[in-house]
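Omission of a single protein chain aside, the complex is shown with its protein chains in their original locations.
All chains are identified by letter, namely A and B, in their written order; residue positions are counted from 1 within each chain.
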Amino acid sequence: MTDLTDLGIADIRNGVRAGTFSAREVASAFNANVASAKALNAFLIDTPEHALAAADAIDAKRAAGDDLPIMAGVPIGMKDLFCTVGVEARAASEILNGFKPTYESTVSQKLWDAGAGMLGKLNMDQFAMGSSNETSAFGNVISPWRRNDGGNAPLAPGGSSGGSSAAIAARLCPAATGTDTGGSIRQPAAFTGISGIKPTYGRCSRWGVIAFASSLDQAGPMARDVRDCAIMLEAMSGFDPKDATSLDLPVPNWEAGLSGDLKGKRVGIPKEYRMDGMNADVAAVWEQGTQWLRDAGAEIVEVSLPHTRYALPAYYIIAPAEASSNLARYDGVRYGQRTLPDGAGLQDMYAATRAAGFGGEVKRRIMIGTYVLSAGFYDAYYTQAQKVRALIARDFAQVWEHCDVLLAPTAPSAAFGLGENSDDPIAMYLNDVFAVPASLAGLPAMSVPGGLDSQGLPLGLQIIGKPLDEQGVLNAGLAIEERAGFTARPDKWW
Amino acid sequence: MTESTYRIQGATGEWEVVIGLEVHAQVTSHAKLFSGASTTFGAEPNAQVSLVDAAMPGMLPVPNGECVRQAVRTGMALNAQINRYSRFDRKNYFYADLPQGYQISQLYHPIVGEGGIEISLDEKNPDAQTKTIGIERLHLEQDAGKLMHDQHPTMSYVDLNRCGVALMEIVSRPDMRSPAEAGAYLKKLRTILRYVGSCDGNMEEGSMRADVNVSVRRPGDAFGTRTETKNVNSVRYVMATIEHEANRQVDVLESGGSIVQETRLYDPDKNETRSMRSKEDAHDYRYFPDPDLLPLELDDAFLDACKASLPELPDAKRKRYESELGLSAYNAAVLTAEAETARWFEALLDECAKAQGKPEAEVAKGAANWLLSELYGALNRMGRSIDDSPVSPAAGAELIALVADGTISGTIAKQVFEIMLETGDGAGKIVEERGLKQTSDTGAIEAAIAKVLADNADKVEQYRGGKEALFGFFVGQTMKAMQGKANPQLVNEQLKKMLN
Partner (left out) sequence: MSVDSKTVKKIANLARIAMTDAEVEAMVPEFNGILGWVEQLGEVDVTGVEPMTAVIPNSLRLREDVVTDGDIRDKVLANAPAAEHGFFGVPKVIE
């Protein structure tokens, strides 16, 4: 019998539907993997009973002859940014220590309704601020991947959804939720050789997801292949009246629409993404990806996104500005940690609580965000950044007149070693240089594995699509997947 | 337009007061501005709080359409510019009554722009001393929660029931020049809000409160530095605040000091304002558009529906009462000052017209007089508002009709009304059962007069000798003898005949 933990969403669901194995067997197998992989530090909290209860419910449904939903019997990992009833949700921050939501995020509820269960809460960069998982208050996640140099240098799983990416790559779960504010699904997916898609802004409800930057945050699935991403995205998406930015549109059946045949499609190659000093392996896999899409029947066109280089600095004004306000609610009054020095008044309590509760990167971004919104600086920074953002969105809108999707690298390099970038914030921020423009424009974008670099580490290819054209993105991703034949996986050392 | 002559006499000369008001009016709605929690007053602490109001992680605001509609209707009633495009902004600051760490408000693009209110300073003659006070803007925002400081020795308690309730902040231009103008403005604004139905105007429960901006200057000079006294919650206190604060500023300036732009608090017990130093630290609200909310765009259909739903407003109603109903300016002003009074009056008018089979214009004066003297007098005595008047408009109209058709006299009508108030019976029934019908029996009247004249022969003599003022005495005696039931006109005629 195959190892159940090698199966993805579609195979598990199909197997459970067919009765090849029970949902409980699947949940048990993944629970065991989770329990034995503490060295990766991917899970902050294990919830084996949740996974088993969901599995039992599915097995009972099947026994009763009921139709089984699209993620029947699939146990998943849940990024710690999602609130789930009764399970501590901390956004990997001390400031939310002890916080047990009394409510269920819309996205997690949709997943449970689709037949999924929860293996546990996944580690991440604190409040989703980071690209390596090193900002977690509970220790960094260690990527299951290692370089082929024989050294055992611990590598970053990417971030902020690094617990999700590491857990999937290490077969601790077949899929996991991620959130993407400026690349936090795509970059970790690229670093760990898995797939992940950030849908159009507004597809997935933000209700019950701990906010980082509201105008950018989008949830999305991370999984082993494109089909699994399509299934899970379908489960997660849909209109939510509780989120004023939610799109009131029907959810397409993306799985049914999957096709790797790109005849009649045009793929744009944005020339500004070809940056000076680009990593040669990254350039090569991009070139290879272009060829695969041509092989799939697409016409390749070179296009221009002239404001690309301004995306990252605009992002590092807008996201911290929104975050500085979104994170003001962590004040030690209604939930989470309270630090009350002797004789402290209310305002002292706030300052002490936030000083003790937030990690360094979170403080840095709150400070920058506070500064750019402060009197006298608002227009020069925030308004200017929002204007540049409008130009970036306009660049994309103009490009769609010439092509259907864009192909670019996901990240400028493969996974780096833990600690390598952590003392230079800007070097760290540059990791998201290819991911951020699509975030600023709210566009659907996905990363699929393109191959390995010279160190044996995965490299991702990014497909960016038109608003609401997740299908086009998934199909281009599938066309690459079908040709890349990416089967590499990390050797188990944990 | 009237120029105010209100001046403060300082030691060094006259000072003029400049006043602007920022009124926070609670929008009449069932649910809060951005959450589905109830707005009802007086619930158990934290019982009317949603997870959104408590700013739980991941909670999101969704705007209440009724609050938007009420803001637009109010803007229309203030003759103000309605902005089809507006946005919600976040005003960031830390305080225990503000769970989000920001108030959702509207700074850059308010829903309502410039408008104005016409106030009158002479109640007896409302068309005389009028002045238009400019409205700068009206915007929607969230109310904050409440802190209680006296329940525990070392802690303050936080109740979030009010947190997130919709407020309209209505900002005037600094166009007022005296406490009286500010009082008239506030009353007029309250009247308009209550007509529109967008705010109940209940200042005791905090549904309406004013931030009072006051500065002083030498007449004709540029504006001086202003202070802002927060959350003053009655018309009287607003006027007292201005008076006190203006005098304080004059004292400061005349003794060589300068005014500090600051936030102050009015203490009604001591009738003084004082600096609120606790709120003075680093006012930098870092306003920016709320990224959880999209721009608010209003279409024609929405605006048309708002317009169509507006009632006749107090000024228009007052003018119509004068021109169409022939009421005095004063009566028209009093009848229209409160929406409830006008509503009651119009119901009465309608019933009167039906009962007497005459057009409203012909019965209006009688109805107005009865309402303003008899009904108001009774309500005052009973300490009741017109909303819970013990008699209905129809009952009032029945009584008025009995006077109009001569069934009873005005004097008897007063008695009948008292009995109506006591028993709840109708006027017709009371008159019938108690035999209070006015008599037009000339024989009986003649007999009564004859007896009065005979009993007062000395006075008859004096009258005939030229003391004509005694005529009233004979009328009174005759009416008394007839127990008030004689038709006064016939008594007059008959008396004249018999005396001359």
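Miscellaneous remarks
The criterion applied here is as follows: contacts are C-beta pairs under 8 Å (C-beta built on N, C-alpha and C of every residue); 3 or more make two chains touch, one makes a residue touch a chain.
These figures come from a predicted structure and were not determined experimentally.
Among the displayed chains, contact with the absent chain in the complete complex occurs for A, B. Residue A:T102 is the one among A:T102, A:N152 or A:T487 that touches the chain missing from this view.
Only one of A:P252, A:P425 or A:G456 touches the chain withheld from this view, namely A:P425. Taking the whole complex into account, chain A touches the unshown chain at residues 98-100, 102-103, 200-202, 215-216, 241, 244-245, 247-248, 307, 310, 313-314, 316-317, 324, 328, 331-338, 340, 344-352, 354-355, 358, 363-364, 366-368, 370-372, 374, 377, 380-381, 383-391, 393, 425-426, 440-442, 467-468. Chain B meets the missing chain through residues 29-31, 35-38, 44-52, 54, 62-68, 87, 94, 96, 147-149, 151-160, 265, 276, 278, 282, 284, 286, 289, 293-297.
Simple rule for what comes next: only the chains that are shown with their structure count from here on.
Chain A and chain B have Cα centroids separated by 58 Å. Residue ranges of chain A in contact with chain B, taken from their complex: 82-83, 89, 91, 96, 99, 101-103, 105, 206-211, 213-215, 241-245, 321-322, 324-325, 327-329, 331, 333-335, 346-347, 350, 370, 373-375, 378, 382. Chain contact summary for the complex, chain B toward chain A: residues 51, 54-63, 90, 92, 94-96, 99-102, 156, 158, 281, 284, 286-288, 290-294.
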